[in-house]
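As you look at this complex, bear in mind that one protein chain is not there, while each of the others sits in place.
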Amino acid sequence: MDYIVRDIKLAPGGKLKIDWVREHMPVLEEIRKDFEANQPFKGKRVAVSVHLEAKTAYLAKVLKAGGAEVVVTGSNPLSTQDDVAAALADDGIRVFAWYNATPEEYKDHLVKVLETRPQIIIDDGGDLVHILHHERQDLLPGVIGGAEETTTGILRLRAMEKEGLLKFPMMAVNDAYCKHLFDNRYGTGESVWTGIMRTTNLIVSGKSVVVAGYGWCGKGIAMKAKGLGAKVIITEIDPIKAIEAHMDGFRVLTMDDAAALGDVFIT
Amino acid sequence: MDYIVRDIKLAPGGKLKIDWVREHMPVLEEIRKDFEANQPFKGKRVAVSVHLEAKTAYLAKVLKAGGAEVVVTGSNPLSTQDDVAAALADDGIRVFAWYNATPEEYKDHLVKVLETRPQIIIDDGGDLVHILHHERQDLLPGVIGGAEETTTGILRLRAMEKEGLLKFPMMAVNDAYCKHLFDNRYGTGESVWTGIMRTTNLIVSGKSVVVAGYGWCGKGIAMKAKGLGAKVIITEIDPIKAIEAHMDGFRVLTMDDAAALGDVFIT
Amino acid sequence: MDYIVRDIKLAPGGKLKIDWVREHMPVLEEIRKDFEANQPFKGKRVAVSVHLEAKTAYLAKVLKAGGAEVVVTGSNPLSTQDDVAAALADDGIRVFAWYNATPEEYKDHLVKVLETRPQIIIDDGGDLVHILHHERQDLLPGVIGGAEETTTGILRLRAMEKEGLLKFPMMAVNDAYCKHLFDNRYGTGESVWTGIMRTTNLIVSGKSVVVAGYGWCGKGIAMKAKGLGAKVIITEIDPIKAIEAHMDGFRVLTMDDAAALGDVFIT
Partner (left out) sequence: MDYIVRDIKLAPGGKLKIDWVREHMPVLEEIRKDFEANQPFKGKRVAVSVHLEAKTAYLAKVLKAGGAEVVVTGSNPLSTQDDVAAALADDGIRVFAWYNATPEEYKDHLVKVLETRPQIIIDDGGDLVHILHHERQDLLPGVIGGAEETTTGILRLRAMEKEGLLKFPMMAVNDAYCKHLFDNRYGTGESVWTGIMRTTNLIVSGKSVVVAGYGWCGKGIAMKAKGLGAKVIITEIDPIKAIEAHMDGFRVLTMDDAAALGDVFIT
C-alpha cells in the first residue's frame, strides 16, 4: 500500500475520532447510503486536499463508499492530524500528509497526489489546480473537473478563467448559501471561540472583543461573542454592513478607535 | 349599591378586559378554586389599594370568591382605568376610584375605603396604613393586619415599627423572591419597553440605552433592551452589581460619561 | 386648498408627531438638506400612497423640500392617522385620506390623487398603478415612472410586465437589501411585538411563540421574541431556511405539531 503518514500505528486513535464524528453527521450519513447504492464515482479517481481531521476524513470515506478511488492530502500542514491520516491509510485510502510538513514536504505530497492521475480534483485553497496548470501540465489530460472550497481558491480560479487558462470546470463551493451558513457563520463563529477559550485560559464574559468585518464569518463570531457575554465592537468599511451591525446592537467604530478598547481582536 | 366610579356604563368594556387576563393567569385561577372551596376570608372585609387595571381587578374578584367583602381603591390616580373600575362596581364590589383624580378626590377615596371598617388592609405604597395611624385612629380597632407591596411602603412601615407605632402586623410582599422575579425583573423589564416603544414611535434596535442601576428592575430592563438589539450602558455605584453588569456583557460607566452617549435613559 | 382629511383642526397634534420623528431620522434629514440644495424634483408632481403616519408624512415633506408638488393618500384605511394627515394638509400638501375609510371612500381618494396628473408614482401595494392601467388609462400620459415598496405590489408589477402591459418603469424598492434589513427584520420584527404587548396586556417572557416562516420578517420577529424571553418555534417549508432556524437555536416543527404548543402565533 502506497501512503505517506507519520506513523501508521496511530490509526486506532484516528479511527475512534472518525467513528465519533460520523455519528453526529446525519446528513453525510444519508449521502453515504445513497452513494453506496448508486456508486456515482465508480471507476473515478478523486484527489482530495482538505484540512485533514476527523470530519473531512469521513468525507473521504464517503467518497470511497460512492465508488471512488480516493487520494488525500492536507491543505495546511498545521491542521493535519497524524492519527486521522493513519486511520485513512489503514482503511485503504492513499494519504500523503503529515503534521508540520516543511514547504518541500508539503509540495511533494501535493505532487504525489496528482501523480496518481485523478479525474476529479477537490481543492481547498487552489494548490492542486495551480500545480496542474503551472508546473505539471503533463498531468492535466484526464482531469474532468472538480470543486474548490475557499474564497481564496475561487479568486485564483476566476483569475485563471478570465485569462482563458483554466483547463477544466470547477464548482465554487464557497458561493453556496449553506457554505456561508454552516462553515462561516456557525462553524467559524464557534470554532474561533473554542480556540481562543482553550488557548488563552481566560473567560470571555466581560471582555471587549473587536471583530474586523461584519461578513458571514464576522457575524457568526460577533453573535457567539455576544452570547458568551462579551462586549463586541465591529469595524467595517462597507456602510450597509456597518449599519446592520449597528442595528444588531453592536458598537461600530474605526479600527483606530477600537484599538484602544479591545481585549481581544479577531481579524 | 355604594361606589364612586367615573361612569358605570363603561362596565362591559372593563369586563371584557378582566375576562381576557383571567384566561392568562392560571396560577391565580387555581387559587380562586381553592378560595371558593375553602372560603378563607369568610366574614372578613378586605380593603384593597392597587394600580386598578384588569389584572388587579381580577385579584379583587378572587378575594371576593374567597368569601371576602372587598372594597377597592386605586393606588395612583393615573393608573386607574375607569372601565375596569366600573366592571368591578357592576359586579358588586365597592369601588372608590377614578382616573386622574385630584389630590382631594384621591384622599377622599382612600378615606371612604377605610370608613367601611375593613379587617384586612392590602396596601400599595402605604397610604391606607398612613391615614389609619395618623389621621383616622378611630378606624384602627378591628384591623387584624395586611400586606404591603412596594419598597416605599415597606420602608414607611419599618420606620413606624421601629418607633413602636405600627398597630397591626403587615406582610412585606416586596421581600418575596417571586415578587422580585415577576414584578421587577420580568414585569417592569418588559413593560418599560412596551411603554417606550409605544410612546416614542421609535425602534429600539441600535439605540444606546442607559440604565441607571443594576438591581432587579435594572437587570430586567437591561436584558430586554439587549434582546431587542439595543446597546446597553449601565451606571451603578455598588461595585458588586457593577462588576456583575460588566460580566453580563454591558458597558459600565458613570452617569457623567454615559450622559453623552445615551439615546434613551431609564432611571 | 384642495384636500380630504377628517378634521383639519387636528393638525397641531400631527405636527408634533412629525417634528418628533424628524429628530430621530438623521439619514432622511441629510437627504432633505441635499434635496433642498439640488431640487431634484423641481416641477414634478409626485403621488405618494403610504401607511400615513408621522415617519412617512415626513418623507412627503422631504419630497416637497426637493421641489416636488406632493399629493398623498393612505395605502390602508386602518393605518391612516387623521392628525398626521391634517398636519400635512395644513402644511400645503394635498392629502386625500382618512382613518377607517369605506372601500368606496378609499377608492375615491386614490382616484383623486391620480386626477392631479402626477408624473411620478410612489406606490405601496400597487393600487395606484392598478387603477392607472385598468380603469383610468386616460391619466397614463405624462407618468414617467415610480417606485413600489411591497412584495405584493412587485408581484403584481412583474405579472403586468411579463404580459407587456406595464406602461412605465417602476423601481422595486422591496428588493433592496436595506429594505429587508430595516423594514422587515428590524422594523416588522419590533413593531409586531410593540403591537402584541400593547394589545394583549400580557408579558412575552415565558410564552411559547410560533412564527410561521423564517424569511426576513420571520427572522426579525423570532430574534426579538427570543430577546424578550419567549420560547420560539419556527415553521418553515424551505429546507435551507428551516435548518438556518435550527442552527440559530429555534425549535423547528410543522404547524400541525406547533399548533398544540403555541401561546401566540404570528403568520
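The letters A, B and C name the chains in turn, as written, and every chain counts its residues from 1.
Note that a residue touches a chain if its C-beta (ideal position, glycine included) is under 8 Å from a C-beta of that chain, and two chains touch if they have at least 3 such contacts.
Worth saying up front: this structure is predicted, and the values here are computed from it rather than measured.
Shown as candidates are B:I4, B:V111, B:A147 or B:L181; the residue that touches the absent chain is B:L181. Touch with the chain that is not drawn comes from one residue among C:G14, C:G126 or C:G229, which is C:G229.
Among the residues A:L228, A:A242 or A:L261, only A:L228 touches the chain that is left out of the figure. Although one chain is not drawn, the whole complex shows that of A:G13, A:G187 or A:G215 it is A:G187 that touches it. Chain B residues in contact with the hidden partner, per the touch definition given at the top, are 177-178, 181-182, 185-186, 240, 243-244, 247.
In the full complex, chain A touches the omitted chain through residues 17, 20-21, 24, 53-55, 186-187, 189-191, 193-194, 197-198, 200-206, 223-224, 226-229. Residue-level contact of chain C with the missing chain is found at 205-206, 226, 229-231, 246-251.
We adopt the following convention: only the chains that are shown with their structure count from here on.
To fit its Cα atoms onto chain B, chain A must turn through 180 degrees, a value rounded to the nearest 5. Centroid to centroid, with C-alpha atoms defining each point, chain B and chain C lie 38 Å apart. Averaged C-alpha coordinates put the centre of chain A at 58 Å from the centre of chain B. Taking the mean of the C-alpha atoms as each chain's centre, chain A and chain C sit 43 Å apart.
Multi-chain contact residues of chain A (touching two or more other chains) are listed as 247.
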